[in-house]
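Missing here: one protein chain of the complex. Every other protein chain is in place.
We just call them A, B, C, D and E in the order they show up, numbering each chain from 1.
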Amino acid sequence: MSYIPSKLLEQRLVQFLHEDIQYGDVTSELVPNVPVKAKVISKQEGILCGLKFVKILLKSLNVEVSTPFKDGEAIREGDEVLLLHGLSRPILVTERTILNLMMRLSGIATQTRNLVNKVHKSGQKMIIASTRKTTPGFRYFEKYAVKAGGGDPHRWNLSDTVLIKENHLKLLKEDAITTLLNQSKEVTSFSKKVDIEVENIAELKIALKFSPEIIMLDEFSINDIREAIEIVRTKSKQNPPLIEISGGITEQNIEDYFIPGVDIISVGALTHSVQALDFSMKICEVMPFREGEESIVD
Amino acid sequence: MSYIPSKLLEQRLVQFLHEDIQYGDVTSELVPNVPVKAKVISKQEGILCGLKFVKILLKSLNVEVSTPFKDGEAIREGDEVLLLHGLSRPILVTERTILNLMMRLSGIATQTRNLVNKVHKSGQKMIIASTRKTTPGFRYFEKYAVKAGGGDPHRWNLSDTVLIKENHLKLLKEDAITTLLNQSKEVTSFSKKVDIEVENIAELKIALKFSPEIIMLDEFSINDIREAIEIVRTKSKQNPPLIEISGGITEQNIEDYFIPGVDIISVGALTHSVQALDFSMKICEVMPFREGEESIVD
Amino acid sequence: MSYIPSKLLEQRLVQFLHEDIQYGDVTSELVPNVPVKAKVISKQEGILCGLKFVKILLKSLNVEVSTPFKDGEAIREGDEVLLLHGLSRPILVTERTILNLMMRLSGIATQTRNLVNKVHKSGQKMIIASTRKTTPGFRYFEKYAVKAGGGDPHRWNLSDTVLIKENHLKLLKEDAITTLLNQSKEVTSFSKKVDIEVENIAELKIALKFSPEIIMLDEFSINDIREAIEIVRTKSKQNPPLIEISGGITEQNIEDYFIPGVDIISVGALTHSVQALDFSMKICEVMPFREGEESIVD
Amino acid sequence: MSYIPSKLLEQRLVQFLHEDIQYGDVTSELVPNVPVKAKVISKQEGILCGLKFVKILLKSLNVEVSTPFKDGEAIREGDEVLLLHGLSRPILVTERTILNLMMRLSGIATQTRNLVNKVHKSGQKMIIASTRKTTPGFRYFEKYAVKAGGGDPHRWNLSDTVLIKENHLKLLKEDAITTLLNQSKEVTSFSKKVDIEVENIAELKIALKFSPEIIMLDEFSINDIREAIEIVRTKSKQNPPLIEISGGITEQNIEDYFIPGVDIISVGALTHSVQALDFSMKICEVMPFREGEESIVD
Amino acid sequence: MSYIPSKLLEQRLVQFLHEDIQYGDVTSELVPNVPVKAKVISKQEGILCGLKFVKILLKSLNVEVSTPFKDGEAIREGDEVLLLHGLSRPILVTERTILNLMMRLSGIATQTRNLVNKVHKSGQKMIIASTRKTTPGFRYFEKYAVKAGGGDPHRWNLSDTVLIKENHLKLLKEDAITTLLNQSKEVTSFSKKVDIEVENIAELKIALKFSPEIIMLDEFSINDIREAIEIVRTKSKQNPPLIEISGGITEQNIEDYFIPGVDIISVGALTHSVQALDFSMKICEVMPFREGEESIVD
Partner (left out) sequence: MSYIPSKLLEQRLVQFLHEDIQYGDVTSELVPNVPVKAKVISKQEGILCGLKFVKILLKSLNVEVSTPFKDGEAIREGDEVLLLHGLSRPILVTERTILNLMMRLSGIATQTRNLVNKVHKSGQKMIIASTRKTTPGFRYFEKYAVKAGGGDPHRWNLSDTVLIKENHLKLLKEDAITTLLNQSKEVTSFSKKVDIEVENIAELKIALKFSPEIIMLDEFSINDIREAIEIVRTKSKQNPPLIEISGGITEQNIEDYFIPGVDIISVGALTHSVQALDFSMKICEVMPFREGEESIVD
């Protein structure tokens, strides 16, 4: 995954915790603040994700964390994915935030890996990509989980890659469209790729004239995809665009779309309809205070 | 829903937009910034939610919004749920943020309404409640959608309602538990309710001694729930607690849990595993500039 | 007090410090930045409060803190309540922020404890509660001090507990009031208590029909309070509401209100008219640098 | 008062409102959101302060405000200080925040004016100044109230004016003190004044050698103040410093300190021990919707 | 320029204003707050930039702005570039912030346009690009000015475009470099371009094997650039990379680098060493209050 130092993520994770704590945990104040060991246990098999964030958050509350796993690894039901050692109150108040992060992100990683595995089994090389259909305010984490599952994050936001869609072209008279597409390479920074979405074969033929780096075939039928690939092969021998397909592709029908020549399959459901993976946290043992630990009880 | 003035939500919604825009939309700059009409169309039937937020965001960008619907109303496939009139670029850059809000929140409202309807059909009066298993940073919006679907938001955070669970009791020697439960009413503000989670009938009997306002039966079997209700009826004639059940309840099996005496059924999946409702936005017409509108093009 | 990890308070405390430092202390730059010992000394007797926050702030600037006291303990004039060891400049720039926190919070704790002690001496069990009449932006800290003094924080904000007051009822025609009160239990989350404020005995009788968890007698005379309690005893044998009294109660006249049957006495002046407790900070000794300390001078 | 555009205060005032609203007002949702007139009424005489802020906040929620008063004007018990016209829910949710602002700030302005009036009556010209003993996070507002009461805000923070105190000098060997004071004018920006605090006559004599713009006599007796003024008159004929006195001065004894030659009397209690002025808000009338108003109900 | 709605820029611009206002303008409070007309006048010829931001800021303070110019247009000494009509105090307090924005951004736009004009005059088509050598916290505005001057913003940050430099390769043993470069296309999202920086002809030959979209020749001599272009022409007939040159190129020597085959010339000095363009603001006329204007004086 693109590298970010923990320091830049910590504040955001602490805000997630704040959302759950507000003016304090009215239950934890009833119990003693003593050293404990606790475990996070997987209740389902799947692909684990979220460790990176959970570790940053727990460390910031002086809870020690260890784990035999890495983000993106497969886990089975019953696996002890996280071992915690720290004071009881910090552990109790972060429990829900930690589990919420892991449940959602592991759900996304698992769903992504399922599709990636189908590609591998088919012997093809298509990239499984996510979209911008993410939960507001949580996109970074969801795209991280897509990557952990073996997928491609695709455009992170509207500053990334030019993507010309139907709604853009509707703003223009027919002859203006050519002008727009001609200018797209000129106006756009040389550092960006250009992606043109087409709705049918006729639009594809027009798009090809402008040498975009990527062409997205939007809700094309299987047959139309095959025809489109043939056309691209013929017309763009030098410097052919990447072919992305999108729309109506589900875990059930995806294998129908493993058509040679397709480079990228983008699937909105990876992030917009997530089945969470289930985890639970158990405090397993009250421990004696370690040297100096008593003084940091807060 | 608990009332919040728009002013307090606007900044947060603008941050959601910022997540998608970053340093600018590199595609919109290629097209003219002209007045247009656009529509958001439902691609599935369900319960609509998110209008409140979408309106605040669009108004803050000077886009006029109208809609024949309210949050919580049923929609059918093809319904035009939102009509927009404004400049093309602000509409293009908010498209994804708006749809992401509506897709996720309508998904939650739809799922909640399904369960609420099942209760109604059964002639019972159980409350369908959500949990704190929400997306980090997005809880307010998700609980809003639960309410729009007819559910109860339940605890918003750890400052709301005392909820004593297994992990709390594990911190205590057996005799200390009685002390804790005795003190819970004393230490806690009189303005808060106390909820005790119990794992079995034995624990239930202990919990009843402390007159909590709510008792949560965690992962009880159908039979144990019936027995628990009988015990509560007998032992707490005066001032009986509300009975909440939780754990392993799904859309498929929920009707088995419509047991008289159960007051609340809380369902984590309402927010942790959301099936988004599908919407799309179409620009339908380029309009002439209205008086003074040209001067506010930015 | 409801538990919050230090990490979640640190940023806010650092902002308080920033309010006093802005673009730098133009006086401290004139003196050397050397290790010193310093003391915070109480100049009045009272109840100490604010240590929790002061420790977090000082630690974040690498100043060591020790104290023989805890928040909520009684101190006498001349007590050395805080011993500091650290570099001179961090200590000089936090002096005022630390003292401001301690002065105001100890003032609140002291005032609260005085009232709580009067209750204890009278042999009664009334709860002394604060209100929402707090300094804007500083409520968390002021309610913390109320708790340290032995009082109850009461509602933290408008999301906590439903509280129906005169201004709400004025919005309704007379027959609508019954509807409102009937619905209050239905619309409100089961996790919240309902409190109804009444202005006179007639309103009390109406309110009792709706079984609120709490009834607040607003500016009732001593006689009316006695009558009200009698009515509640008679009419609400099962499941009687808590009785809260409010309005015109001062440190001088509070003993008149120690009427059996009153559960809560809420006093706005606890936070809106605070008499600060006086403290001062003295640098007492310049120390030699300890190993490695010189390298962290900043 | 130093001028700040409303735009720069609005966000901060909205945060104060957020502190009280959190995830929504659970009571207001029970009542209709209809146009009303409401009044804020003074329950005590004093100096009014806070209107500036209250207006910004209410306008940001589309509530119209009018008032016959200005910040700093005298009011009597029963005065209608604010008339509101707007929707009922925005008015209900801002009630407490508005009153908290006005109560505290009017309390400070009233206390300040009392002292200023005593100076005027005595025929003297001393400035009554506040200190940095303010509520953390609320200093701007408290200094504004001091100014509204006729006082001087004095140093806003540690970046304002050099103020050399006992704790600074304790860091230095005796001979180093001279060096420090000599350098103070050189190191400090020419745009700042230098203020030296002295504890006794001997220190005063030393301080005078360094031509500070201000000398603060800390906890001097009446006699010592007289002697100090005489010394300053003799020794600093050209370019004499302003003389500030501080410490132990209360509303009761302040007249003893009206000694010719004293320029400034600074009083910490103005902000650290505030007696709030009492106000209440009453909804007085439900109004019909005005044209277009219905559409902005949120 | 990539499109951002004003709403997303306003808060940042208001923070710039806050940096200059802090707790209020102590001079403006001395003068009346009356309607005035004011002008911003150019004191030098150059390319104007910053209007977009200045307009947003002034509108947010209710000052009307008009201008005959657009960002990126040429201005002469003495041009009245901005006409303001509003209250005197808001205009006085924004004067410095506005001028600082315009001076710096117009300086960058002017410098960029000079280089772009040189390219045009030479009959070549090289892109003049900026770098990430920008003022911390101000990059968005500086890249905006580069674009206004006719330049290309290039990489906005480390998330944009993969750029493999000497420091990356130093982390690897020689054989590992091939592996890295091979993987770069696989690990990187398909939506990003890959740019490889080379220090000499030998490295260029290696880089070409990995088909990057861009190759940057770092501090190459004129001769080496010519040789490099020849090599690229020969070796990458299909799908040749863009050629970027960088290092040691100044306004003085840039014409030497107009070598056919060079696609991009990137110049750090465009943003790291800016010569500001000079502007001044003059209040020219006190105006009568317009209808309703008096009531918004704040």
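Operating definition for what follows: contacts are C-beta pairs under 8 Å (C-beta built on N, C-alpha and C of every residue); 3 or more make two chains touch, one makes a residue touch a chain.
What you see is a predicted model; the values in this text were computed from it and never measured.
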item: Shown chains that the omitted chain touches within the full complex; value: A, C, D, E
item: Sole contact to the chain not displayed, among A:Tyr140, A:Phe210 or A:Phe279; value: A:Tyr140
item: Option touching the unshown chain, where E:Asn62, E:Asn114 or E:Ser159 are the choices; value: E:Ser159
item: Residue among C:Ile21, C:Ile75 or C:Ile128 touching the omitted chain; value: C:Ile21
item: Touching residues on chain A - with respect to the absent chain; value: 1-8, 52, 55-56, 140, 143, 156
item: Interface residues of chain C (partner: the chain not displayed); value: 14, 17-18, 21, 23-26, 28-29, 33, 60-61, 89-90, 93, 298
item: Missing-chain contacts mapped onto chain D; value: 2, 127, 129, 152-156, 158-161, 189-193, 195, 214, 238-239, 242, 263-264
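We adopt the following convention: only the chains that are shown with their structure count from here on.
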item: Repeat of the A-E interface, chosen from D-E, A-B or B-C (over half of contact pairs identical by residue number); value: B-C
item: Centre distance in Å when chain B and chain D are each reduced to the mean of their C-alpha atoms; value: 44
item: Mean-CA-position distance for chain D and chain C (Å); value: 23
item: Touching two or more other chains - residues of chain B; value: 2, 21, 23-26, 28-29, 93, 156, 158-161, 189, 192
item: Pairs of chains in contact (touch as defined earlier), listed by label; value: A-B, A-C, A-E, B-C, B-D, B-E, C-D, D-E
